[in-house]
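Rest of the complex left out; these chains stay put.
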Amino acid sequence: MEKNMTEEKTAQTDASTPIMTASGVDVFYGKKQAIKNVSLDIPENQITALIGPSGCGKSTFLRCFNRMNDTIDSCRVTGDIQFAGQDIYSSKVDVVALRSRIGMVFQKANPFPKSIFDNVAYGPRIHGLAETKDHLEDIVITSLRRAGLYDEVSDRLNEPGTSLSGGQQQRLCIARAIAVDPQIILMDEPCSALDPIATAIIENLMDSMKEKYTIVIVTHSMQQAARVSQQTAFFHLGELVESGATESIFTNPAQERTQNYISGRIG
Amino acid sequence: MPDYLLTTSPQMAKRHARHSRFQWYGRIAIGISISFMLLMFAAIFARGTGAFQKTMIAVDVEFTESVIDPNGSRAEMDLKQGNYKPLILSGLQKVVPGVTERKDRNNLYKLVSGGAAFDLGERVAANPDMIGTNQRVWIAASSEVDLYVKGKVDVESDEAIRRLKDQDIAWINMLQDEGRVKKKFNRVFFTSGDSRAPEMAGILSAALGSFFSLLVCFLIAFPLGILTAVYLEEYAKKNRLTNLIEVNINNLAAVPSIVFGLLGLAVFLNFFNLPRSTPLVGGMVLALMTLPTIIIASRSILRSIPQSTRDAAMGLGASKTQTTFHHVVPLAMPGMLTGTILGMARALGETAPLLMIGMVAFIVDIPKGVTDVATSLPVQIFLWADSPEKGFVELTSAAIIVLLVFLILMNLFAVYLRRRLERRW
Amino acid sequence: GNGGDNTSETSVAKVEAAPSASGRDQIKIVGSSTVYPFATTVAENFGRSTSFKTPIVESTGSGGGLKLFCSGLGDNYPDITNASRRIKSSEVELCAENGINDIVEVKVGYDGIVVANSTKSDRMELTLRELYLALAKDVPDGKGGLKPNDYINWSDINPALKDTKIEIMGPPPTSGTRDAFVELAMEGGCQTFDWIKALKKTDKNTYKAICHAFREDDGFIEAGENDNLIVRKLNANPNALGIFGFGFLDQNGDSVQGSVIDDTLPTFENISDGSYPVSRSLYFYVKKDMIGTVPGIAEYLTEFTSVRASGQDGYLSEKGLIPMNAEEHAQWQSQVRAQKTLSLN
Amino acid sequence: MIQGVLIACSFVAIFTTIGIVASLAFEAYRFFGRIPLTDFLFGLEWSPQTAMRSDQVGASGKFGVLPLLSGTLLISFIAMCVATPLGILSAVYLAEFARPKTRNIIKPMLELLAGIPTVVYGFFAALVVAPIIRNMGSGAGFQISSESALAAGLVMGIMLVPFISSLSDDVINAVPQALRDASYGMGATETETITKVVLPAATPGIIGSLLLAVSRAIGETMIVVMAAGLAANLTANPFEAVTTMTVQIVTLLTGDQEFDSAKTLAAFAIALFLLVLTLGLNIVALRIVDKYKQKYA
């Protein structure tokens, strides 16, 4: 695991230009406020980890980035989130297009109950990315290869995606996300349902993926955050307590709450 | 080992005894319900299976041209309408000699079904070469004879109150001695419509009436039901309107079925002037009745589709409609079909609302479409159950058996679908 | 629908929708539950032996049937109605109001109204007077006045009768059987009281009120237009008596028996020769305008009036119809063939 | 667009309700134009067969719904007396005691019981149960009418058993395992756990399901049409014949339908009354069940 980051204690890491910036984001579920005035930059081609105790709002915040929160009736987001110089919550932005640029991988692997091929081909199909059948096949194979799954499934692309093992299913979901050629991939606890070996494979995969993609990952395992991320943001009770280079957060946190969390006194 | 831990302690014994007693209450309760059902089935089977066979009498008939077709036209209608009664009668008289009195001749003729002459007419019309020949034909016995042959007439009882007199019984015995009486499969029961005579009555027109009603019911209720469910589960925001719809649906499910019949009477018949007594209206009424069932079942299926499936599609940039119709609905389809089939099974057994819209008339003809006048299986059961002729008791039970078979088949199909659904997840 | 349109006043205006190009190819018959078994039998035979569809027969009671019949002309109204009594002039007027002027009357045969009970109990022997006392709303109090009917048991009327509750099931006012029973039995019993008989000339309305009104407690139960139902309910309840046509008694001789009334048993012979006191004629009525519009009506009439159906040994006699004698039958047959229209005189 | 179609579909449910209420209310309104509402609601006599023609004397036309209501309630009461213990005990046994194998056999059988058309129950009630009851009665020296409320009620009770048992089964299963665990953890036997913890916790839900069953009993038609009587007796004696609201609707409307007489319109008035009754019960029951579900959501 290579870690290339500055040694700052301040809130923002600026190793590379931010590809996304959130400023003053509040999220409400009905009357309940789940995210309180959070601002965070997501640096390009890096892995940003969101950590914090259960219920602190990590997932909620992550889902702001591709407006997945829109699917929840009671959920209301305010504040400003910029992607490619555009407020993604502006009414001009097409959510569907946005989500094709910002992919998502979920905690529980959720392949469609279709063949492996159709799972990966679904995104390109609905977005009309492939002109010919060959082209589609190409996209599917490249995506599976990038997700490190192709060798394991090349001879059974027509079998149902659900017949794979947990780790393979999660990689299938990653391949599916990659297939629409996004710039950012959001991952919500992608390994929490996996065994240590499958976890290791996915962690390595993320490491190699950050060459091409920007990754934001939610994890409940501090160890995982330490292992894979370059930037870490610590949430508590809906607030962003602290964010910065991963190494400095874990070795020398600025806030007492962060310290308490890392040492296991809270959470 | 302290003895209070042991099963043998007296206090424990008492508590365990109470427990096993309570368990027995449960077993007895289930036992009562199920034995009632078995008793009901047994009673119906005991009464009904006889109807699948019916008694036939062999008669040697002279197909005399001068009686059947005096003009020699050989026109189908003429052949059908020919006067076959004397032919059958003289055939019978050959076996039972000495019947000359007019009254006796009438009584003798009553041994065969009133429909026998028409039956012969149809046979001759289908095969005019029979004319001029002398053939032994098997013709249906009357219902009374049928019951006697099946042992359902108490010959010990007072002759005065018996429909079959001693003389009739003597005649039947004579016929039996000559091997001219046999029971055979009751094809008529499955191939014809209602009749005033039990031995000529069948369930085909009622079954087709049911079929057409269910068809209409399915075509209306299935799409409406699942689309409503999809709307409420996938699209609708929680607000007063959707709340109203929900409350509405839950309450509609509890509206007595007869009220739906009144709705059909007042709205479909009297207001829209749709044709009375037809499967079209019956099916519409049944559809409104099954709709809540289908919606409620479909919604619970949709709810059970994991959110992760929707998230996955949304996360890829699929629109709401794409997500719903590419992923959610196909996954829910077997379950929604199951719910629909169960709803339809209930509709198949429904009687009361159909009584209200006139599907109770005496209907012989086989309906050929949804706008032909028809009854339905349960209504036919109701009509026959109310007929005082003994022969109809057997038919009622037999029709119930047929209805139950259909219901069980539908339920099995639903169970099969449900099993397939379960395997998937 | 044949229900809602005849919502009284407005129905007059709807007449012009009348015969039109008929979409219907099936005869529609309503009316008397007494005639129902005969009509269905003819209909069934008619359907089997011709290329026409089998007519639809619904049992609505004579009064109900005539009401529907006279509500309008056209597809939505019945072509034929059966009646277990003759059409009343009020009904002819209703028909005329709705544009039905030409009605063909067909006499089917004779019927006796029986008062029957289950064969599980003893046969009753009653007089018309006892029947009246059992059924009337108010009964003479023996002092020249009236009192509400307080007879609970048969023995309250006549100690010679059995000591069981009076429970009589009978048809509702839509029924021709009810009308005929009122005229023949109730009035017959009623007139055995001289002072009531005298009222007939002086105060017709009071006379009617006294003689025609049925009691409304559970001594008399209106059973709807379903004679089968009454027969079945008699089987279930051996104490009860039921009022219905002879045809049903004949068909169910093994389970129900007719009571002796004024020393006469309701038998085929006694009804034919008129010695049974409660006997009447059965009819059906046809809209002449519909003959030729709805296919098969003329042929149905031919079948019904044929000797093999309603003649002396016709198949209807097996169903319990008491046929006319050959001469009367032939006369009605020719009258129907000529489609002679009805005129009440 | 698609959403528009979907909304339109879901409106059918509302239209149906409106249709039901409107058609009943319209005819009932015409009925109450002839017969005062108070006569209908509080009248003690039911004798709807009024004269058809002016030259006829029919019944005086008493349209008191109480004898019908009392008959309906009597039969429903008998049915619930049968169905409640059988249904709840069956549910408890299935939910708590039965092994999965037994459950897999019994449950479909109870579902089958629920799937039998009511016309079949009616046939069985009239043909088999009523005579048995009458014979047993006369054996014991009772006078039992064979159209006694008892026969219809008993059979209807059996019909309701699967209904109650499956609803109660759901309700009992909804009681959190944690409560059971707590009780077992204290050393309670299964029966103690059920009677002292599970059933008390499930009581509101069970009451809700019983109310739903009552509403079903009140609206049930075929069993009573075939097995109950026509005599409008105002009685609480289960051995006597009674009639019900649904029976009268069927009797008034089959065959003869003249829409301008109070007699026919009365059927709609009864139906409206029936609707209000069952809907009221249903709404109360659903409230109770909802509240109960929220408690353990």
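All chains are identified by letter, namely A, B, C and D, in their written order; residue positions are counted from 1 within each chain.
As a working rule, a contact is a pair of C-beta atoms (placed from the backbone, for glycine too) under 8 Å apart; a residue touches a chain by one contact, two chains touch by 3 or more.
In this text, all values refer to a predicted model and were calculated from it rather than measured experimentally.
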If every kind of chain is shown just once, what is the true count of each in the whole complex? A x2, B x1, C x1, D x1
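Just so we're on the same page, only the chains that are shown with their structure count from here on.
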When the contacting C-beta pairs are counted for C-D and for B-D, which pair yields the higher total? B-D
If you take the mean of the Cα atoms for each chain, which one ends up farthest from chain A? C
Taking each chain's centre as the mean position of its Cα atoms, how many Å separate chain B from chain D? 24
Taking each chain's mean CA coordinate, chain A and chain B are separated, in whole Å, by 60
Once you find the CA centre of chain A and the CA centre of chain D, what distance in Å lies between them? 56
Two-or-more-chain contact residues of chain D, please, as numbers and ranges. 126, 254-255, 257, 259
Any chance you could list the residues of chain B touching two or more other chains? 265-266, 270-271, 360, 386
Let me know each pair of chains that touch one another. A-B, B-C, B-D, C-D
Which chain C residues qualify as touching chain B in the complex? 1-5, 26, 36-37, 40-41, 43-45, 47-51, 53-54, 56-58, 76, 119, 226, 228-229, 231-232, 235, 248, 251-255, 257, 308, 313, 315, 318-319
Over in the complex, which chain B residues touch chain D? Could you list them? 15-16, 18-19, 22-23, 25-30, 32-34, 36-37, 40, 43-44, 47, 223-224, 227-228, 230-232, 235-236, 244-245, 248-252, 254-260, 262-263, 265-267, 270-271, 288, 291-292, 295, 321, 345-346, 348-352, 355-356, 360, 378-379, 381-382, 385-386, 393, 396-397, 400, 403-404, 407-408, 411, 415
Within the complex, chain A is touched by chain B residues 237-238, 306, 308-319, 322, 326-327, 331, 424
